[in-house]
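Of the protein chains in this complex, one is absent; all others appear in place.
Moving on to subunit A:
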Amino acid sequence: MNPLPLVAAMLARNRLTSLLFVALIALAVGLGIAISAQERALRQGSARAADRFDLVVAAPGSLTDVLFSVVYLRPSAVELLPPTVFTKLLGEPKAEFVAPVGFGDSLDGDPVVGTTATFAQHLSGGSLAEGRVFERFDEAVLGALSSHKVGDDLQVSHGHGEASPEADAGGLHGQKLHVVGRLKPTGTPWDRAVVTPIEFNWYVHGLGTGHAEGDAHIGPPFAADKLPGVPAVIVKPGTVPAAYGLRNAYRTTGSTAFFPAEVLVELYALMGDVGRIMGALTLATQVLVVAAILAGMLALLDLQRQRFAVLRALGASRLFIFLTVWSYVTLLIAAGALGGLLLGWGVAGIISHFLTQASGVAMRATVGGAEFRLVGALLFVGALLAAVPAILIYRRPVIDALRQ
């Protein structure tokens, strides 16, 4: 028994209607796949971006704000960590390095971030893609995706938009920077940043350099009495126990310390709840679309009941009629589901591209187990529902249809 030639004939006969059904299912499935794949891409991208920020120490306040400022370079008003705490951190034997980060400037809309050469190198995976790390106060390195070139001389602006003289009150933003290197891609907004010595950041904001006058070196050690407050400090602990020890030690009334993953887990939990609700809604939408399409299909197949009656008269069994209708309906659902998988993947890829452009967080939408399970569930439900028109059609009285 082979119903496929008859299925092919039905497809040819109902070409446009079949295409419409497939397109509707594909749209419904694609929506679900896009949401699911995009949510995962966002999670993975944001988690990957935070990988190199082992422990963040900042002034007490919103951990999310600090995380977004330090890792994702989102401008936000955070309290400054007192110099005393920073000084104490610099003396921590359990830390491989301690790197302050300072914000507040931009260049052509891209952030300018001050930190240490050690952290810049750490962020770049130990070595740079091009040139060398900064060694002087007025040198800088570029993020991997920065449009500037090594060798350029740059002049940064205060704030995050157009510079204005008022905004630079008390600052020294006329200071030029010479680009000496480019970092490797990090998959973070730091890829678009101009990374300068922290001393430069302090200097252009009129806060000194953190060193005694006449001392031209950059990075630690700093002069404790010359240090300004900093938005946050990145600490690279030597060991895992050291990481937990430092986190606990700096969770005090004057400071807070956290692993970025801790904050992300909370955000993911919230996103997960939303994701689950969205997932349930999209699955419900898909089932409703399939049910509506099945109703339409039943009407369509009913118009062809004479053809099925003729097949019965020619000797086709009820099973053959059932298999023909079931295969036709299931094929449309399967084509729609697979089309939806590709469509959703494509849409998620496009959204990821734009989100990456907008946020700097590298996101790559992939179709994984969750999406295949979603399609599998729809195929299973669809195959079961396809039995409904198949049963209704094969039960139709043959003679009534023949006499039409």
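By our rule, a contact is a pair of C-beta atoms (placed from the backbone, for glycine too) under 8 Å apart; a residue touches a chain by one contact, two chains touch by 3 or more; residues count from 1.
By definition in this document, contacts and distances are computed from a predicted model.
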From "Acetaldehyde dehydrogenase", "Putative ABC transport system ATP-binding protein", "Ferredoxin--NADP reductase" or "Fe-S cluster assembly protein SufD", the hidden chain's UniProt protein name: "Putative ABC transport system ATP-binding protein"
Candidate in contact with the missing chain, chosen from A:6, A:24 or A:67: A:6
Listed residues A:43, A:74, A:226 or A:318, member touching the removed chain: A:318
Selected residue (touches chain absent from view) among A:70, A:150, A:177 or A:398: A:398
Hidden partner chain, residues of subunit A it touches: 1-3, 5-6, 9, 12-13, 306-307, 310-318, 320, 398-399, 402-403
